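Every protein chain but one is kept in place in this view of the complex.
Letters A and B name the chains as they come in the text, with residue numbers starting at 1 for each one.
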Amino acid sequence: MPNSILKVENLKKSFQVAGGLFQKSQHVNAVIDVSFEIEEGTTFSLVGESGCGKSTTGRLITRLIAPTSGSIVVDGKEIATAKQSELKHLRQTVQMIFQDPYASLNPRMKVKELVGEPLEIHTKLSKDEREKLVLEMLEVVGLNAEHADRYAHEFSGGQRQRLGIARALITKPKLIIADEPVSALDVSIQSQILNLLKQLQQEFKISYLFISHDLSVVEHISHYIGVMYLGTIVEIGRKETIFNNPKHPYTQALIASVPIADPTLRKKKKVLIGDIPNPKNPPSGCTFHTRCPFASDICKQAIPQMRKINEEQSVACHFVN
Amino acid sequence: MTEHVLRVSDLETSFMRDKTEIKILRGVNFSIRKGEILGLVGESGSGKSLTSLSIMQLFHGTTGKIVKGSIYFNGEDLTKMSESEIRKIRGKQMAMIFQEPMTSLNPVLKIGKQLMEAIEMHLKLPKSESKHHAIQMLKSVGIGRAEEIIHEYPHQLSGGMRQRVMIAMAMACHPNLLIADEPTTALDVTIQAQILELMKKLKEENETAILLITHDLGVVAEMCDKVVVMYAGQVVEEADVFELFASPKHPYTKGLIASVPKIGDKKEVLDSINGHVPSPQNMPKGCKFAPRCNQVMSICQEESPPTVEISATRQCSCWLYAKKDVEVNA
Partner (left out) sequence: MTSPTTVQNSQVQKKQRKYSPLKEFWKSFKKQKAALLASIFIGLLIVVAIIGPYIAPYDPFEPDYDALLEGPSASHLAGTDEYGRDIFSRLIVGAKISLMVSFSAVFLGLILGTILGLISGYFGGWIDKVIMRSCDVLFSFPDLLLAIAIVALLGPGINNVIIAVMIFSVPSFARLVRGATLNAKENVYVEAAQSMGASHVRVLWKHIFPETISELIIFVTMRIGTAILAASGLSFLGLGASPEMPEWGVMLSSGRDYLGTSSHVVIMPGIAIFLTVLAFNLIGDGLRDVLDPKIKNN
């Protein structure tokens, strides 16, 4: 059994939302119950639509926000309840790549400062030593030394995302949380970045927690997948199994909804009816029952438990055995 | 053969910056027939959105200006019309929906009021009838509780609902042409599937021609009859959708199709196109795609390629095919 780099159990986060003038403030459960594990050197993807809690889960694991309850074990250490001051080690082990390469790089800093910033925070290296590492890292992500003295706005979108990756990689982290890292990029650039991420994984044995709404991208990059809907994982397992044999009606609908870039495969789709419910006011029982074509009375009343249906797949649905 | 609803010919559009002209569209040609969905595909900076704004002549507040070319809509040249003549066409015979419906709906007006305003203005219906018509339109775009929705404000609706309202508004006057600029990019996949189905249904019912602008090749493959691929302000390839995906001709189209990850595809490494789209101020000489092209020849860096007619339905601007042509002729 390979080592687990991240183990999340029963993670929960509720936010308090200020009410209007005459309304009481409410609790919104952004993440209701999330458990998964990432093995060393593999990619685990969280997929789902807006409001499903995938990004919140990512931010909980970096402890940018504190969980309401549950456990997060990173590299053998429990960090769910750790104080901010105790998280320095975590910040070195876990790094993040953001969706918007324009916004996540400080426009006032030169590349060598941007990419070198984690070193400045975590190591006692001198300025020259830092710069040397920055230049090496720029080469690794496909940029070159002459880029080091420029500002972020002088780069194209794809190059900026390369800078983001270089910055995440420079402290030699074991886990990188990539929150929609390619969704702001053009297709031809997107594939460059996906290839780079894969290549870096092989080279440095990094694990990724990949957060995305794009199933084609997820299918390409992942080893394991968790499908989220309104704060819970509804289906989780090996990528091949999930895509070839999805069990949960939501997973099925999600996969079927993806437009396929081949006109010969055009078919009349089973379109999922209705809207994604507001997380402030989630449906009772199985949160998917309002849109599920197979919903019956039990779905409105009881929350389905996650069950392992075979070695490679677990599903939370009343009707899957 | 049905007639062309829209024919764009040699369109050039520029912006002025610091008294210098920056050419964004450099000769765009395509046409759409009645009841046809034309996909306009390209990456950011390809000029696909500016093409739609040029057709609508919506340059408000910008320095954009059509420098050359013509846009024939139902046989009449829009570039020769006055602002007031165009305003009569806009919204009535030619409507547009945008990527982010929230920004194109007025946040302080109720949905019904906005819809009715458009209907009253263009169809000249009395108030009572226009309300009825508005509710009918909302129902036709799949909004079940239309009677309630007309009393709600845009922010009370979900993204998918807003896009439905936008489509209802656009379709209210039964336009000949609907321009949809990335209509589903801001939506979730399951909602996107709903909206795409809806657009197909409306097209079949009303025989509306649709200009679908998108970066998503999946959406193109699902929806379109014909595809125009744009790069750096030019059309590089035009083809029937089946032909295009089966055998792309232009190296850019080839690269684009190959870089999309496909579900079920076992490829470990995706194909990609090196480099990035050049900025309008720094356009390479010759073929604009030459610096990124994997089949680049010396002539590509010197001269712009001609548009070569490969078959009756296919055109491609690339020296690879022009050269063969020359050889065959010689």
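Basically, a residue touches a chain if its C-beta (ideal position, glycine included) is under 8 Å from a C-beta of that chain, and two chains touch if they have at least 3 such contacts.
What you are looking at is a predicted structure, and each value in this text was computed from that prediction instead of being measured.
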Residue of A:H122, A:K198 or A:K269 in touch with the missing chain, whole complex considered: A:H122
Of A:T56, A:S104 or A:Q161, the residue in touch with the unshown chain: A:S104
Per the touch definition above, residue among A:N29, A:T62 or A:Q161 touching the missing chain: A:T62
Residues from chain A at the interface with the omitted partner, ascending: 62, 64, 87-88, 90-92, 95-96, 98, 100, 103-106, 108-109, 117-118, 121-122, 144, 146, 150-151, 153-154, 164, 167
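Operating definition for what follows: only the chains that are shown with their structure count from here on.
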Computed distance of Cα centres, chain B from chain A, in Å: 32
Chain B residues touching chain A - in the complex, by the definition given at the top: 43-44, 158-161, 188-194, 196-197, 215-222, 224, 241-242, 245-246, 255-257, 259-265, 267-274, 276-277
In the complex, chain A residues that touch chain B: 49-50, 156-159, 186-192, 194-195, 198, 213, 215-217, 219-220, 243, 253-266, 269, 271-273, 275-276, 291
